[in-house]
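For this depiction, one protein chain was excluded, whereas all remaining protein chains were kept in their positions.
Moving on to chain A:
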Amino acid sequence: MPVPNNVAASMRKGSTVQKGTLPVAKSTKAASKKKDEEEGVDTGDGLDEWSGKALIKPPEQLELTEAELKEETTRILTANNPHAPQNIVRYSFKERSYKPTSVVDQMAVHFVLEGSLLHQDSDEARRLRAKEGLPEETPTVDTGTEPDEEKPETPATPIEDGGEEAGEEDRPDSVASKTDRKEPKVSNQFNFSERASQTLNNPLRERSCQTEPPPRSNFSDTVNQWEIYDAYVEELQQQEKNKEKQKAVASKNDNDKSKKKMVLMETQNDDISKVGKASKIFERMVNQNTFDDIAQDFKYFEDASDEFRDQEGTLLPLWKFQYDKAKRLSVTALCWNKKYQDLFAVGMGSYDFSKQGRGMLVYYSLKNSAFPEFIYPTDSGVLCLDIHQQHSYLVAVGFYDGCVAVYNLKEEGLEPLYKSTAKTGKHTDPVWQVRWQNDDMDNNHNFYSVSSDGRVVSWTLVKNELVFTDIIRLSLNGAVSDGPEGAEQPGIACGTSFDFHKQIDYLFLVGTEEGKIHKCSKTYSSQFLETYDAHSMAVDAVKWNHFHPKVFISCSSDWTVKIWDHAINTPMFTFDLKAAVGDVAWSPYSSTVFAAVTTDGTVHVFDLNINKYEPICHQQVVAKKKIKLTHIEFNPIYPILIVGDDRGYVSSLKLSPNLRKKPKCKKGQEQPKGSEVEIAKMEKLLSLLREPEQSTV
């Protein structure tokens, strides 16, 4: 409390005698200076009032000698402002030159304070007092000022304090104003509020009015014994009816359930499956419409120019099959469905061992060339496939990774029905050919496979697994294979193709990578019946003639196709096709006709009956020279063949009349014999046999 009062007093003093302030300050300064000097001289005296305090010297303070300390430095205050510039020039338009300005402002303002104090005896103060009309204040002030400057002030302020709030007292300006006009603090009469009560009070609410009563309703009934009885009787009747219904439906339900599940599954998979059948029919209709001319050609077109061409024939390209997702893959296998002659399977993979990857098994129908009927994507490239003769929904597939698998077209899903694993004797190298066999003694389906690992394996489909039996292990040294123990690693021959004799069940041929063809029997696992030194490169295909029991054909990448009598060690015919031969196929309608495809994109059709040296048709069927043909297959019924290339395309070609009719015409000449089909074939083959005999002898 006293401090602000002192301040107030001094302030008032300042206001009253403004001129006196400066000298006072100066005098006090001078006094303190003197005292400082005295302390510097004799600190130990203890006479001084400040001597008790220890002097704290800043570390960087200069150490001065006594003489230096005693030396008086006088500073003279001048009215010149040292910061004021002396050389200001201004351009004078009158004299048209720069002139130094003589008058430079030398005043420096260090501190400005607007005073709000008035001398109480001044006129202004009196005027104010009269205006405000505060007569009671004046006596206290008057008494305070007159006797002494300071003393009466202190009692005066407590009186004021009692009337005022404590908070107001702390502010010096308010104090200053108070000392002038001693009026009580007047609160704002319009919207004054205590500081403590400025928070918002939530309005009170009654909770009970926030809920709605739960909804209610009325219910009424009458009960007596007959009502109860009636209800029970009715219920029982209802139950009986339901039971009958359920019984009737139950049998149906059982059948339907599986179907329903299937449908459900399908619908979950794809909404389009609901209209799957309809859309399929529609797709076929559209395709039939689009490719109407091709269909007409397929059915009715016979190349009229053949009559003038004597013996040679042509191939008419019909539909071309492709599937976008299989574009990068090459066709590695072709097989017609024996039951549905318009349907064929295509194996997709790659022959380039450095570009192995996924494969695909797709089914096309001649009725819809735009999109496959079935699609089975596989992890490894498909290398071969075979459709079962009787059960055309079963297809055996051989993969590049050595697996064999059986797909069932009837089953939903993309997974194979059976698949060989490392446990169940899968091949360690690519499987080059698979072939279904007749069912075994227990009516189990079974098929054979041949692989680069030198094994020929029989696979039997038993309930839910694939059981394997090694039939033969191929070896290089000599014709003898020593079974599992004797099979030394380098001695293994790599099988690349095989074929089973059409009539003699146990007899089969195996073509190898070394170019040899072995005639084997299912019963002798350690011995070859015969070995033919057939080719100088890998045997790509070896196939028995459809009619003649002794004749088979082989082809190889060494550009040659050779026809053999299995009883004779040397080939009957050798044809050089001037390019690696990918595949060869006997025609199903004549024992003397066969077709071969080469990597230069050409299809060669031979009829030995007509020309033993030259093909009767030699036609390039690919758009670009680069594209290689890989496989060829005759349709068993229609006069068309399909060829696959390494770009994933399958083309169907119609054989012109010369390629199929001429031999028939010749047959027609020998009709007495040819009336019976089998005999006709035999006749032809006999004549064929005679020819090789002549040629060999």
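Criterion: a contact is a pair of C-beta atoms (placed from the backbone, for glycine too) under 8 Å apart; a residue touches a chain by one contact, two chains touch by 3 or more; residues count from 1.
Note that contacts and distances are computed from a predicted model.
Remark: of the listed names "Dynein light chain", "Trafficking protein particle complex subunit", "Nucleolar protein 6" or "WD repeat-containing protein 61", the one matching the undisplayed chain in UniProt is "Dynein light chain".
Checked against the full complex, the candidates A:217, A:354 or A:503 give a single residue touching the omitted chain, namely A:217.
The omitted chain makes contact with just one of the residues A:69, A:233, A:414 or A:504: A:233. Touching the omitted chain from chain A are residues 214-237.
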